[in-house]
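A short worksheet on the structure shown next.
With one protein chain withheld, the remaining protein chains of the complex are depicted in position.
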Amino acid sequence: MVKVKTITLDIPTKGDTDIINITGEVENALHEVKLKEGIVNISLVGSTGAITTIEYEPALVKDLKELLENLIPKQKRYCHDDTWGDANGYAHLRSSILGTSKTFPVCKGKISLGTWQQVALIDFDNRPRQRKVILQFVGE
Amino acid sequence: MVKVKTITLDIPTKGDTDIINITGEVENALHEVKLKEGIVNISLVGSTGAITTIEYEPALVKDLKELLENLIPKQKRYCHDDTWGDANGYAHLRSSILGTSKTFPVCKGKISLGTWQQVALIDFDNRPRQRKVILQFVGE
Partner (left out) sequence: MVKVKTITLDIPTKGDTDIINITGEVENALHEVKLKEGIVNISLVGSTGAITTIEYEPALVKDLKELLENLIPKQKRYCHDDTWGDANGYAHLRSSILGTSKTFPVCKGKISLGTWQQVALIDFDNRPRQRKVILQFVGE
């Protein structure tokens, strides 16, 4: 019998492209809802963050920050900053490119990730935030 | 009882990286299908557009167009253009990088977006288009 189960995570971040491994939280939630087969949609609520996967080790986390700084620099002057004066145009743009939401399969009671693949929340905003991540499980 | 409901949107665009806020259309569709808990998959049908989220205000919309122009320039000569003569290689590439499809949670009858977060259709193609966007609701 297919069902829907919702778990909301509250994750504190340091902002400034803080990359946080949330795989453990997702696995705990999966254990709680007892889904065996289905999908989990992982969505950060907001317009200055992202959800993606990464091999979560310090060197690669640093590489990803540097890459994003090269592609979408923080210090560049964006129209959004001129209009709103909040200096986080880069954060919005990084969010639109990476996406705030990803969906993964759940098979035999486990989220299907590779050995070196973790789920990461990224907070691009220019200040610490309390982030809401919704885990929407659909399956049986 | 989990069910599937499909709503198809027909959205006219100006092309040339036209960024269109479709949040209202998604909310109307959600109201129509009366989903309370579940997910909505939002998919642009085609290979020269994208679905993403953005704080939909004019300055940031302009910033996103400029960013895409810097990362994947329209005027650059792409192999695809030489082969097909349709000069929209940049549009295909932007679509492959951003993705044509995103999925969001529906909780308590509402799509879970942040206060400043809207769903945007982007049409990168080099001419006005009539775009089909499929909203696939799964839940109860």
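For this structure, a couple of remarks:
Per-chain residue numbering starts at 1, and chain names A and B are given in the order in which the chains are listed.
We adopt the following convention: contacts are C-beta pairs under 8 Å (C-beta built on N, C-alpha and C of every residue); 3 or more make two chains touch, one makes a residue touch a chain.
Owing to the predicted nature of the structure, the values given are computational and were not obtained by experimental measurement.
Remark: the omitted chain is touched by one listed residue; of A:Leu44, A:Leu98 or A:Ile134 this is A:Leu98.
Take chain B: the residues that touch the chain left off the picture are 2-4, 6, 41, 43, 45-47, 71-72, 78-80, 82-84, 89, 92-93, 95-97, 99-101, 103, 134, 136, 138. On the side of chain A, touch with the chain left out of the figure occurs at residues 2, 37-39, 52-55, 57-60, 62-64, 67, 71, 97-99, 102-107, 112-114, 116-117, 120, 138-140.
As a convention for this text, only the chains that are shown with their structure count from here on.
For the pair chain A and chain B, the distance between mean C-alpha positions equals 19 Å.
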